[in-house]
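Dumping the structure here so I can ask a few things about it.
Only one protein chain is missing; all other protein chains are in place.
This part shows chain A:
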Amino acid sequence: MDLSSLLNALILGVSIASIWLIAALGLTIIYGTAGVINMAHGELIMLGAYSSYMLQFHLGLPYLLCLPASFVIVALVGLALERGLIRYLYNRPLDTLLATYGVSLVLMQGVRLIFGSDPKYLAVPEIFQSNVMLGSVSLSAFRIVVVAVTALLVIGLWLLFYKTRYGVQVRAVMQNKEMAASFGINAGRIYMLTFALGAGLAGVAGALFGVLAIVLPTMGASYVVQAFLMVVVGGGSLAGSVVASGVTGELQSVFAFFTNDTFARFIIFVLIVIFLRFRPQGLFAQAGARR
């Protein structure tokens, strides 16, 4: 294997990593902040894809506007979910797991009832359908859009968590809920906003995945496993998920270069199991007390 083909594999790896990461972003902040294991995350992604589909085909909204619109719609779904269900279960992690699993089934079947089981497709502007040459790699322009959106979201989240008053409040609640409350922070409100934000991020992911693959009521299931792996390997922090996704994406790309894509995924999953055997707390474990 020569140097330039390795370079190609690495460039492709960035694209694969961005898919791993954007699937995991929403789950990361919900799990990292509120400790909720949201089994409905995949279905929130699916809702994002269907939101974009509806906006595109019924309202004729341009694709690029579907991204923020899907964020808003799925964030509102997340908000309703949190207010109506999750907030009663914060101190009962196992119940949350079951309840969100139930929600995922309801969402999946509900969408199937409304839209049917046949696949839907999202249209993108012609410019995104072309291929771009990066060195000697030919990458579809839309893959670059995915990388760019992921990067923007990560930067945005970092600014939100480390540069705003809301961010200080979130991190205070994560570390010590009682002390945060003792200084006037309404933890319930923080959890609510964070859950809505995490759901909205899943919505954006769905709007992107709807283009990369077909839109189906069951599409969430494949992404939720990916997302959970990244959250667990990363340890539940934003930086953890970024690093975990980056390493996983690159390794997958390099392995796929040597063998094939299926075998590469197989090796990745084996490596993750071995990694967790020796570091069950993940890459960047959070020192703060989990509720």
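Rule of thumb we're sticking to: contacts are C-beta pairs under 8 Å (C-beta built on N, C-alpha and C of every residue); 3 or more make two chains touch, one makes a residue touch a chain; residues count from 1.
Here, contacts and distances are computed from a predicted model.
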item: Hidden chain of the complex, named as in its UniProt record, picked from "Putative DNA modification/repair radical SAM protein", "Phenazine antibiotic biosynthesis protein", "Heme exporter protein B" or "Amino acid/amide ABC transporter ATP-binding protein 2 (HAAT family)"; value: "Amino acid/amide ABC transporter ATP-binding protein 2 (HAAT family)"
item: Which of A:169, A:194 or A:226 contacts the chain that the document leaves out; value: A:169
item: Which residue of A:45, A:108, A:187 or A:247 touches the chain not shown here; value: A:187
item: Absent-chain contact - pick from A:72, A:114, A:132 or A:179; value: A:179
item: Touch residues of chain A, complete complex, unshown partner; value: 165, 168-169, 171-172, 175-176, 178-187, 287-288
